[in-house]
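A protein chain is absent from this complex, but the other protein chains hold their places.
Chain IDs A, B and C follow the sequence of writing; residue 1 opens each chain.
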Amino acid sequence: MSERPVNVGVVGMNYWGPNLARNFDRLEGCRLAWVCDRDEAVLDRHRAAYPGSTFTTDLDDLLRDDDLDAVVVATPVPTHAPLARRVLEAGKDAFVEKPLALTGEDANALAALADAGGRVLMVDHLLVYHPAVAKVKELVDEGRLGQVFYLYGNRQNLGIVRPDENALWSLGPHDISVMLHLVGERPSEVSATGESYLQPGVEDVVFGRIRFPSGVIGHLHLSWLDPHKMRKMTVIGSERMVVFDDMETERKVTVYDKGPIPRTETYGEYIQVRSGDIHIPKIPAAEPLRIVCERFVRAVRDRQPTPSDGPAGATVVEVLEAMSRSLADSGRPVALEAGGAIA
Amino acid sequence: MSERPVNVGVVGMNYWGPNLARNFDRLEGCRLAWVCDRDEAVLDRHRAAYPGSTFTTDLDDLLRDDDLDAVVVATPVPTHAPLARRVLEAGKDAFVEKPLALTGEDANALAALADAGGRVLMVDHLLVYHPAVAKVKELVDEGRLGQVFYLYGNRQNLGIVRPDENALWSLGPHDISVMLHLVGERPSEVSATGESYLQPGVEDVVFGRIRFPSGVIGHLHLSWLDPHKMRKMTVIGSERMVVFDDMETERKVTVYDKGPIPRTETYGEYIQVRSGDIHIPKIPAAEPLRIVCERFVRAVRDRQPTPSDGPAGATVVEVLEAMSRSLADSGRPVALEAGGAIA
Amino acid sequence: MSERPVNVGVVGMNYWGPNLARNFDRLEGCRLAWVCDRDEAVLDRHRAAYPGSTFTTDLDDLLRDDDLDAVVVATPVPTHAPLARRVLEAGKDAFVEKPLALTGEDANALAALADAGGRVLMVDHLLVYHPAVAKVKELVDEGRLGQVFYLYGNRQNLGIVRPDENALWSLGPHDISVMLHLVGERPSEVSATGESYLQPGVEDVVFGRIRFPSGVIGHLHLSWLDPHKMRKMTVIGSERMVVFDDMETERKVTVYDKGPIPRTETYGEYIQVRSGDIHIPKIPAAEPLRIVCERFVRAVRDRQPTPSDGPAGATVVEVLEAMSRSLADSGRPVALEAGGAIA
Partner (left out) sequence: MSERPVNVGVVGMNYWGPNLARNFDRLEGCRLAWVCDRDEAVLDRHRAAYPGSTFTTDLDDLLRDDDLDAVVVATPVPTHAPLARRVLEAGKDAFVEKPLALTGEDANALAALADAGGRVLMVDHLLVYHPAVAKVKELVDEGRLGQVFYLYGNRQNLGIVRPDENALWSLGPHDISVMLHLVGERPSEVSATGESYLQPGVEDVVFGRIRFPSGVIGHLHLSWLDPHKMRKMTVIGSERMVVFDDMETERKVTVYDKGPIPRTETYGEYIQVRSGDIHIPKIPAAEPLRIVCERFVRAVRDRQPTPSDGPAGATVVEVLEAMSRSLADSGRPVALEAGGAIA
């Protein structure tokens, strides 16, 4: 491990970029070397905050800097793939805002490019690094839930509506990335239905479904037209059920020791259920964004794999793309081929 | 209006029938004349409670009684249609447990038979008579919600699992009947997906979707494998949103004065939202089952229409049947023809 | 243990008596031999329900019955002590509605009488037998809470207001009996303040305080003029805190693994706190009233002690009486002498 700090540049300072810049700037062992945006006026808003960084409107300045280790791409979604490609081709590691690309093909090409070049490619699927999700993942992996039957996510709110992105692409990457992470399988089929109430062609409400080869089902309820503010994932197992509720402050994860009693134990006509203790483990209050940034810096330094690497980020995009096709086709199921193709 | 009480007979005393018998027995202006079950042992359990009623194992005893006005059918689901047919053909009014029949064809035939004979046919869609649903219906009909966009029902629980009925047929009639009642349209298309985790071929979890000609969508989440006990219906309108939560005691209905601000008023790129007062109207504590029984007795006496009459009950069955087809076909949408046929 | 069932008679069928009669009647090993009330009309309301019991308006009929083992006193509060005295003097065991008497002197005299005669005297302090309270008691006794610092009860509601009993006597016995049971000490001093908003001289809202010799404090908030419906007891220990919330159905007891960190471990100027897991143990759904009745029948048969015996019931009355004095004297503390006298 080198003593030199990891040098990072951030591209795109208009929306989420400033949060990333602030976190990388404060991280020990990391230096925010460059801040880049094509709009001078946007750059001017941030100059005072980072006196030690160099500001530029030209990404090539970053790519030409031999001391720069990694570039953070926080630009508008359609530019993620082309910019990430330039970063990887310049031999830099890349951290890309979600979603990684607009098509599975582009996303998989980026993953392959990173792999071929031995570069780190990490997507900002924040929730995958949330300590509460880590706890749920631990419960699943240790078999505490028994056999996982299904899981469902509720991401609902009354929120400002974006003119150019539907609820699926805007809200879905969170739940999809968590579901893929928890189940640990490549989905075999997805479907989605949705409606556009406020703007033609931009779905405000989307119900999605992911089928995994093992039979596990993931269900999504995504909406920005809702009286409830919900950010919740429920996982149903044969022995325990667990809820991750991100609107709670002290009760992020609740584990219910309840479930059906196998018929072999009861011999009755009906399947009985049992209901035991409820347990709410203490979840560390660490901020997910900070954890993500730390993980990226460590990956750059130690070349360790991360759970939101290129292939993982590409699968999220494939699911989004296949759900979009299903949305446009009245909810018809769309298969995801094993090799990465969408039928 | 006659001074004579309405004479009612109850058929089927094994499961829900006793609740109906008790309610009809206590109702003013109503006499529980007959109690019928094909099992003597079942009858014996109830003899002490109804000393003024005649007990029999033979439905024909009831049908031959010229003084009997109406028969309540609370037998197992597969027998609903044939028994209701015998009741109507005998010239009696009929109150039938939900669902009215196993097929839309049977259900519609019953509705036609009642209509032709001038007989009352009422289905026990309890929730339609719930004072909280009446309040929501009033808000919808008075335009207080603005344009209704969509609605969704959550009926989830960890419950004893029945070996012969899936979550759709067991839990669905409640939410479907309420949705049809609130929207007031015949659905044009439905779909459903679901999974059988505990018993092959018996879905424990079902997600359903109802499309109405006006564009309103109804979504169902039905499950008896869930850590939450939820009985909830949410209606999203352009001006207000309302939630009926049947697990609450004092807060059954919550009206949110919130919604999107029409873009014509804001001129911005994004659609803004507004959030105003929350109102929780007082809902009378009347028991829905008692209200249903009262409504039936009144219908028998005054020949007044009810919101869960033959055609309404038949549409619920058509939706259930079409969703079953969709379930068996990976969620493929199934159209409901205007004339009552399912495509 | 005799094979003969325990014969019980219930006196006072106007308010709570019918619930006791029903429970004793259904209990295995127990026979409801007598039902007694001085009002014939009241008796008539219950004759049909207990065909095997003898009805009378004269308590002496019961006291003269050599086969009768025990009498349940469920008459108006001022008659508890004189009737219980007659029962005990007749050599019968006695179960008395709470409070046992109107003065500590009368209550202690009854306890002494029962003791001298070797008779069972049990007071209906229902909550002491609640499975959730048993759980809290177990946590306290096993030292799971560390040192108990203090506890407080909230019993608030908007309820029908009784003209002849204030909130202290009406609601207080519940929380006082539980506190005495949990702490397991005779209080050394009590005080109370309260106000009469609806009727002169009848306090609607009472705040009470119990000091125990060990330094533990119990605080009461009793009110029937409140928007919240609360029935809650919170126990604060040095290592854990526990809440018993009787308005919850599935979460009656919540254990918080949180508390102050002893300064010896931190060495700082401030005392730090720690916050760990939350645990909600499964509490059996058994009905407390049924448990109380079972315990009484067992005590009659086996002469086993109960946690709401004469001395325990008498201490509750002493606390009520001393709080009443404090109420009338602007909250001045009133001492409870060790020997049972109130200073």
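Everything below uses one rule, namely that contacts are C-beta pairs under 8 Å (C-beta built on N, C-alpha and C of every residue); 3 or more make two chains touch, one makes a residue touch a chain.
Quick caveat, the model's predicted, so the values are computed rather than measured.
Asker: If the full complex is used, which shown chains touch the chain that is missing here?
Answerer: Over the full assembly, the chain not pictured touches B, C.
Asker: Among B:N19, B:S214 or B:S275, choose the residue that contacts the chain missing from this document, as touch is defined above.
Answerer: Only one listed residue reaches the unshown chain, and that is B:S275.
Asker: Using the touch definition from the top, which of C:M13, C:V133 or C:M241 touches the missing chain?
Answerer: Hidden-chain contact among the options goes to C:M241.
Asker: Which of these touches the unseen chain: C:V77, C:L225 or C:L289?
Answerer: Looking across C:V77, C:L225 or C:L289, the contact with the absent chain belongs to C:L225.
Asker: Please pick, from C:R26, C:R47, C:R64 or C:R162, the residue that touches the omitted chain in the full complex.
Answerer: C:R162
Asker: At which residues does chain C meet the chain that is not included here?
Answerer: Within chain C, the residues touching the omitted chain are 149-150, 152, 158-163, 191, 193, 195, 197-199, 204-205, 207, 209, 215, 217, 219, 221, 225-228, 234, 236, 238, 241-243, 254, 256, 258-260, 269-273, 275, 330-333.
Asker: Please give every residue of chain B in contact with the chain that is not shown.
Answerer: Chain B touches the chain not shown through residues 250-251, 257, 275-282.
Please note the rule applied: only the chains that are shown with their structure count from here on.
Asker: Determine the shape of the graph in which chains are vertices and touching pairs are edges (line, ring, star, complete, other).
Answerer: line
Asker: So the centre of each chain is just the mean of its C-alpha atoms; given that, what is the distance between chain A and chain B in Å?
Answerer: 41
Asker: Let me have the rounded angstrom distance from the C-alpha centre of chain A over to the C-alpha centre of chain C, please.
Answerer: From the centre of chain A to the centre of chain C is 55 Å.
Asker: Nearest whole angstrom, what separates the Cα centre of chain B from the Cα centre of chain C?
Answerer: One centre to the other, that is 44 Å.
Asker: What residues in chain B touch two or more of the other chains?
Answerer: In chain B, no residue touches two or more other chains.
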